[in-house]
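I'd like to ask you about the structure that follows.
Note that one protein chain is taken out, while the other chains of the complex remain in position.
For subunit A:
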Amino acid sequence: MSLVAEAFVTQLAAAEPWPENAALYQQLKEEQILLSDNASSLAVQAFLQMCNLPIRVVCRANAEYMSPSGKVPFIHVGNQVVSELGPIVQFVKAKGHSLSDGLDEVQKAEMKAYMELVNNMLLTAELYLQWCDDVTVEEITHPRYGSPYPWPLNRILSYQKQWEVRRKMKAIGWAGKTLEQVLEDVDQCCQALSQRLGTQPYFFNKQPTELDALVFGHLFTILTTQLTTDELSEKVKNYSNLTAFCRRIEQQYFEGHDKDSATTVAARSAKRSLLR
């Protein structure tokens, strides 16, 4: 968006308070949504919970196509539609709610750097695992991705998406990596996050920020989604402070809410519970 258009949207956003009927759109939870999309969606839900902004989750099979950027999740607030965590954080900030106001400049730089680390390593690894690892693709991704559509559309859509993701992996140099190397990168990333978190309750000690929401979204999804192998979740489980962090955020922001909350349904559909 050009600077002028961005300023215009920000002006519009600031004018109205947060409505009661704000909705977050994602793919169908039980049959369709994939690991990476679930992680992104959970991150946005956690962020909005941390800001105390009510949101209801709506599942649609064509959420990806409705989204303005082609990525889920997106939120529909008033008469605006915003997708992906970065723009949503800015949109919420324009409305007057922010989690990172109390940070100084150096801390803000660190927070942005760590968010890029999660996007660069964890999200890319999730995409690699679900679209470039042949076993996972055959057993999980292809059946799930096109499940709301009839044959042959389901196969066409999933092959098309796979081709797109593989092109991107090739451009950034991940196509030549083996699964072991990708898991090693995940381990390195988790080690960095664990070392940064240390013994603090949140990444920037006193209050949660969008970084905490993002890390929670990805780690919780990795820990509670059943894939063909357990290797990915084992990498995360090696770091006890990260699992404790996920549990803490789940208990504080998601339990005790309405039955349709993301984590309870995710836990039900994922055949594994975090608290075992």
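Convention: contacts are C-beta pairs under 8 Å (C-beta built on N, C-alpha and C of every residue); 3 or more make two chains touch, one makes a residue touch a chain; residues count from 1.
The rule is short, and it goes like this: contacts and distances are computed from a predicted model.
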Per UniProt, the name of the complex member that is left out, chosen from "Transcription factor GLABRA 3", "Metaxin", "Actin" or "Centromere protein M": "Metaxin"
Residue of A:A7, A:V58 or A:A109 touching the missing chain in the full complex: A:A109
Candidate in contact with the missing chain, chosen from A:R60, A:H76 or A:K168: A:K168
Residue among A:L193, A:L219 or A:I249 that touches the chain left out of view: A:L193
Residue of A:P68, A:G102 or A:P152 in touch with the missing chain, whole complex considered: A:P68
Contact footprint on subunit A, counting only the chain that is left out: 1-3, 68-71, 105-106, 108-110, 112-114, 116-117, 119-121, 167-168, 171-173, 188-189, 191-193, 195-196, 198
